[in-house]
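Removed from the display is one protein chain of the complex; every other protein chain stays in position.
Chains: A and B, in written order; residue numbering restarts at 1 for each.
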Amino acid sequence: MKKRIFALTMAAVMTVGLLSGCGGGTTQETKTPDNSSGTSAAIKIGGAGPLTGGAAIYGNAAARGAQIAADEINAANPDGLQIDLRYEDDAHDAEKSVNAYNTLKGWGMQVFLGSVTSTPGVATSVEANNDHMFYLTPSASSTDVLGGVANPLTGTVDIQRKDNVFQMCFVDPNQGSASAQYIYDQNLGSSIAVIYKNDDVYSTGVYNSFDAKAKELGLNVVSVTTFTTDTQTDFSVQLGDAKNAGADLVFLPMYYDAAALIFTQANAMGYAPKWFGIDGMDGILGVVGFDTSLAEGVMLLTPFNADAEDEATKNFVKTYQDKYGEVPNQFAADAYDCVYAIYNALTEAGVTADMSAGDICDKMVAQFTAMTFDGLTGEGMTWDASGAVTKSPKGMVIQDGAYVGMD
Amino acid sequence: MVTFLTRLINGISLGSVYAIIALGYTMVYGIAKMLNFAHGDVIMVGAYVCFFAVANFALPPLAGVALAMLVCTVLGMVIERLAYKPLRQAPSLAVLITAIGVSYFLQNGAQLLWGSNNKMFPSFLSGDALSLLNGDLRVSLVTVVNVVVCVVIMLALTWFTSRTKMGKAMRACSEDKGAAQLMGINVDTTISMTFAIGSALAAVAGVLYMSSYPILVPTTGSMPGIKAFTAAVFGGIGSIPGAFLGGLLLGVIEIFAGGYISTQLQNAIVFAVLIVVLLVKPSGLLGKQIREKV
Partner (left out) sequence: MNKLKSMSPATRTNFLTYAAVILTFAILQPLSAAGKISPTLQGQLVPVCAYVVMALSLNLTVGVLGELSLGHAGFMSVGAFSGAVCASALQNVIPASGLRLGVSMVVGALLAGIVGTIISVPVLRLNGDYLAIVTLAFGQIIKSIVENLYVGVDAKGLHFSFLQPTMRLGEGGRMILNGPMGIPNISKISTFLAGFILIMVTLAVIFNLVNSRSGRAIMALRDNRIAAESVGINVIKYKMMAFVISAALAGAAGALFSLGQNTIVASKFDFNMSILILVYVVLGGQGKMWGSILAASFLTILPETAAMRDLKDYRMLAYAIVLILVMLATNSPALKGFFARFFRRKEDKTEKGGAQ
């Protein structure tokens, strides 16, 4: 009996202690920005992405790309505005992404580098909008992140435009319709099959707009099949369906990990159609041990090409490889561009490190809709009030294990 | 007809992978009477070890498999000693949660050690073993190897548990630990041995799984872990032929569900069939009907 009372009292004390301890400990933290931002000349930029779990590859790439940009900027401007970059883990989960965002807010974040993936992006963009915190996401490409885009089914705008949110990547519908348009214009396939990832916001978003555009253009889509995270191993059904339907071009709106499996299995079953991918396909050549001959002839629309010959890309790829031993993918490049775009905007708008997040946001929104930015993922990028970026996707084809531009 | 046969072969191909994992699973499950949710992650570790042995140290594939088996055996025994043995008298749910902790530990440890980037597993076994009907019907070498290895492991395990002293000790432990101890069986050694064998099988399963579906990431093991658990229950808990049968059927049902009904509902249909089967046969296909006594 005594023990039980003891245990219960302990329980109560611990709960209160834990909660208030937490609260107490972090209350101080909420105060720190007021003290520190006044004295130091570093602006606090935060980012959230999946650093652990199944989507860790994307989050880590973005965090590393952003870190390289921040280090370069800090080294190049010892007397100017410095960047204090911090990435937090959201495990590709909307709930945890809000926790990550709140942690960054407690740290004193002034500009938010957004979420790396779409579902968390939808959640954090709402929070950032409520807080009036400037938000530029490298790769959360769903239109729901930006808001203000009509639902293709109903024509109504379900989510109001979040005026502080901007994207560095193509928005999903643009990719889908651009792909359909490209296939139509270039007359790439007479019978088209689509395989997409049904439980993924990115993949489904691209497919929906591809589907709408394909119907409009009269493309002959003969097979549409799906897979989910739980069934992302065996593609024999999907490939068999496409093959039996006589598809000569297969559209793969998905990330490259699933695509690599599809190429391997198609090869094993002796099916060799033309493959057409989107920006998520970029990175397939960087998979350690991947037999690049399997991806021979794969076409994709991507803004970034790690094999590009320009100086900026070469430097970035080299730094990334030296530091992390891997070839950077488009997530890294997008995040790298994000940091530079934010930095350019910050300096041009005359932002100083002691400004509040709200004031910075006002200046940044005005600056972003007015400026032009050249980065790794495109030249002459501009943003309008919708938050979507305007840059031209590069049509690429894989030949002899390398990207070659196709026009 | 060709479509049907192709799907059947694809189903067996997928099912044989599930079966191999389920064999290791059912071994531990049947004897230690615990749901070892970390089994899938031991598979992942085995796959990584083999990957690095072959890709980085240029060992021949068979040596890579042997090394993976060695590492996994040691890993399995260490896990058992540190995390499960202290809980031998604890309620089974406590062990289950510890296994989940071990699973998280292995996944996150793997990510820290080897990075989150995809690795493409080298293909040891490419090409077709059989090509029928002018090449319309192909049976890949991987499938044949999977099925053969599966049958060999199944027979070996059946022989081991019914003929050898250690195997009999294992069965005795699975029936009644207390009585087994009274008969002079060292229960700790026996269970440790079970984990050693189960983990070695996990390494083999990891390599074969990767030969069929060669994308390797730290979370590779979690999905096959759940599927193997399902297969083991499907066939009847603790039954070695049951795990084999359960795995094969699970694969065939999955492919047929996707092919004939809907790829969107593939997983739902697999689990619906499982429920129906368990309602008809409440202890799995080949499981023992145990009469409860007061």
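Please note the rule applied: a residue touches a chain if its C-beta (ideal position, glycine included) is under 8 Å from a C-beta of that chain, and two chains touch if they have at least 3 such contacts.
All of these numbers come straight from a predicted model, not from anything done at the bench.
Novice: Given the contact rule set out at the top, which of the displayed chains would the hidden chain touch in the full complex?
Specialist: Those shown chains that the absent chain touches are A, B.
Novice: For the chain left off this view, which of A:123, A:317, A:381 or A:396 is in contact with it?
Specialist: In the complete complex, the chain left out is touched by residue A:123.
Novice: With the full complex in mind, choose from B:50, B:102 or B:120 the residue touching the hidden chain.
Specialist: Reading the full complex, the residue touching the unseen chain is B:102.
Novice: Taking the full complex into account, find the residue in A:51, A:180 or A:317 that is in contact with the omitted chain.
Specialist: With A:51, A:180 or A:317 as choices, the missing chain is touched by A:51.
Novice: What is the set of subunit A residues that contact the non-displayed chain in the whole complex?
Specialist: Listed in rising order, the touching residues are 1-5, 8-9, 11-12, 14-16, 18-20, 22-23, 25-27, 29-30, 51-52, 88-89, 93-95, 98-99, 102-103, 105-106, 119, 122-123, 126-127, 142, 144, 151, 153-154, 156, 158-159, 198-201, 204-205, 228-230.
Novice: Since one chain has been left out of the picture, which residues of subunit B touch it in the full complex?
Specialist: Touching the chain left out of view, subunit B contributes residues 35, 37, 83, 86-87, 89-91, 93-94, 96-98, 100-102, 104-105, 108-109, 112, 226, 229-230, 233, 237, 262, 264-265, 267-268, 271-272, 274-275, 278-279, 282-284, 292-294.
Basically, only the chains that are shown with their structure count from here on.
Novice: Taking each chain's centre as the mean position of its Cα atoms, how many Å separate subunit A from subunit B?
Specialist: Using C-alpha averages as centres, the distance is 35 Å.
Novice: Give every residue of subunit B touching subunit A within the complex, in rising order.
Specialist: That would be residues 3, 6-7, 10, 13-14, 51, 55, 108, 111, 115-123, 126, 128, 135, 138, 140, 212-215, 217-219, 223-224, 254-255, 258-259, 263-264, 266-267 of subunit B.
Novice: Under the touch definition given earlier, write down the residues of subunit A that touch subunit B in their complex.
Specialist: Against subunit B, subunit A makes touches at 52-54, 56-57, 60, 198, 225-234, 236-238, 240-241, 244, 256-257, 260-261, 264, 268-270, 286-291, 326.
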